[in-house]
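Omission of a single protein chain aside, the complex is shown with its protein chains in their original locations.
Labels A and B are assigned to the chains in the order they are written; within every chain, residues are numbered from 1.
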Amino acid sequence: MSIVVQSPIRKAGRVRAFLGRAFLRPSFVIGFAILALSIALALFPGMFAPYDPLAFDLSAIQQGPSLAHPFGTDNFGRDVLSRVIWAYRVDMQMAFFATIFALLIGMTIGAFVGYYGGIADTIFGRCVDAIITFPFLVLVIAIVAVLGPGLVNMYVAITAVNWVYYARLTRAEIMAQKANDYAAAGRVLGYSDRRIIFRHLLPNAISPIIVYWMTDMALAILLGSSLGYLGLGAQPPAAEWGVLIAEGRNFLLTAWWMSLMPGIAIVLTGLGFSLVGDALADLLRPKGR
Amino acid sequence: MNQLEKETVLDVRHLRTEFGLPERPLVAVDDVSFQVRAGEILGLVGESGSGKSITLRSILGIVRPRGRVGGEILWKGRDLVPLDEGALRRVRGREIAMIFQEPMSSLNPLLTVGLQISENLAAHTDLDGKARKARAIELLDMVGIPAARNRLGDYPHEFSGGMRQRVMIAIALASNPKLLLADEPTTALDVTIQDQILRLIQALSRDLGMAVILVTHDMGVVAETCDRVAVMYGGRLCETGPTADVIGDARHPYSLGLLRSIPRDVAPRTPLYSIPGAPPSLNALPAGCAFTARCPVAGPECRDVRPSLEAIGRLRQVACHHREEALVHFSAREAAQ
Partner (left out) sequence: MSQSMQEAATPLLSIRDLFMRFEKRRSLSDTLAGRPRQVVSALNGVDLDVMPAETLGIVGESGCGKSTLARCIAGLHRPTSGDIRFEGESVIDLKGARRRGYNKRVQMMFQDPYTSLNPRMTVRDTLREAITVHRMREGAGVDRRVDELLDLVRLPDGAADKYPHEFSGGQRQRIGIARALSLEPTCLVADELVSALDVSVQAQVVNLLLELQDNLGLTVLFVAHDLRLVRHVSHRVAVIYLGAIVEIGPSEALFSKPMHPYSQALLAAAPSLDPTERRRAPALSGELPSPLDIPPGCPFHVRCPHATELCRREKPALRPVGNGMTACHFAETIGGA
């Protein structure tokens, strides 16, 4: 019997045990279900959407919710449900891309700053002060105004501001972990700083960052939709929830479903991320002594 | 005055404290009985999981509502177990006071020391503002804080560890309690400061006629400070008696093992006697004697049948099925060393 085999089996068992505990929590189950649905819709919109989101049907303009069109039609006769479903692709992408780079960049910078401290920490501190003083949205809009509208520019703009929050969180967590004796033990064992930071400290610091990421994705959807609404993010005729809400802006009293349905999608998806994040926060809390 | 002739102020009978589901409870304190006389210092000694701290907290009822307390706790004849929060609150702080291990977390960091003493006095006495201030200075003096008058306005973080512990004692003594519960008050302190605090507690007990229950894991502290001692393991009592007897002539295998694993009168750098295994967790206790798994003289019945406290002589009690074997076993070891 090879001794080496046991470790991966134990690790798999650990994951299984974690999932077992996770699915006992109603908040996790509901959130996970919402997210699973969202991802499915984002990956395979064609399978779920009954109509082509771009197809005009001038004979069915602004019809209320009905059996044929559960979410009604818009002012061009397009099926709102299909447009909402196709928007999942864009908005889920937004949730991911608007946050992942901020996470990676912020985590790396935060880890180094938290570990080494000193002058880097002072500079970092001033940087943070400068960025977070401005309202998030205003700063992002300013950057987009310079770069021009569009999804990619939006990702760049958001990342440029958002990394600071991940960096701050990581710095605090790394500083806390660094105070533990296993970090000192690593140094006495002659491990390089890089090894200590990335193999020892960061894995122990990552839980709060993951939880924050979940909530951040919910916020990213809101942010992306807001920019889409303002015409600074995704551009019409692309289906994106913020764009859809903007399209229904002038018809709130007459064709309220045009804005309300995408709004509900935003709320629901955001809720999914938040619930999962909440449940993870409880589940990932370090085990007692 | 002979210990037996002083009146008993606290009589704990078959105390039982449990946590968790009533169907599968974690029994932290299991059938513990002891008495404390006026002016006496009783030591409760044990390791983690022994239940010594929970015993103290059960007496004052501060384990509720998470913990369920059963049995009788007779304080000056009055049973504390059935009392509700309101009634207990009148006893706490006024008649029975408690001090804890970490003074920094038991003192309010936002209030000055003077205010905290004053608060206790306001809650439990009828003194007016000026009288409270005077009494606060008197108390700080009594616990050995130099320049007491000037320190009333200081915050807890402006005191050192030993001084903070003295402040906590001063607050505890504010309304002249007759019983002081001390939960490892010196564990976090240096040896020389620990010495000061223990001498202080002894002097106060003597001068004020105050009874003390001192919880500790250190047999040395017990030997130096306590008149009587109760050894606990896994939530149960192993052995009780006068300190000199229990330390000098222990009978329970756990007490014997514990005392033997302390390095004294052994050749240097030789292996110490050690009790195999580790203190038990509360959810894995056998129906019989809690110490069975680690006991060198355990017999077949020990796992299933709980030994009850039996009297040896007038003042001592031991709970063990194999007392004689234990004595023989450890004397042989001592001779060998």
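What we mean here is this: contacts are C-beta pairs under 8 Å (C-beta built on N, C-alpha and C of every residue); 3 or more make two chains touch, one makes a residue touch a chain.
Remember, it's a predicted structure, so these values are computed and weren't measured experimentally.
Partner chains of the missing chain, restricted to those shown and counted over the full complex, are A, B. Contact with the chain not shown here comes from a single listed residue; of B:K133, B:H217 or B:H329, that residue is B:H217. The chain not shown here is touched by just one of B:T17, B:T243 or B:Q317, and that residue is B:T243. Considering A:F23, A:F56, A:Y116 or A:Y182, the position touching the chain not shown turns out to be A:Y182 (whole complex). Which of B:G114, B:G235 or B:G257 touches the hidden chain is settled by the complete complex: it is B:G257. Mapped onto chain A, the interface with the missing chain covers residues 3-4, 6-7, 10, 14, 180-182, 184-185, 187-191, 195, 199-200, 203-204, 286-289.
Against the chain not shown here, chain B presents residues 47-48, 160, 162-163, 190-196, 198-199, 202-203, 217-221, 223-225, 243-244, 247-248, 257-259, 261-264, 266, 268-276, 278-279.
Following the convention adopted for this analysis, only the chains that are shown with their structure count from here on.
Each chain gets one centre point, the mean of its Cα atoms, and the points for chain A and chain B are 53 Å apart.
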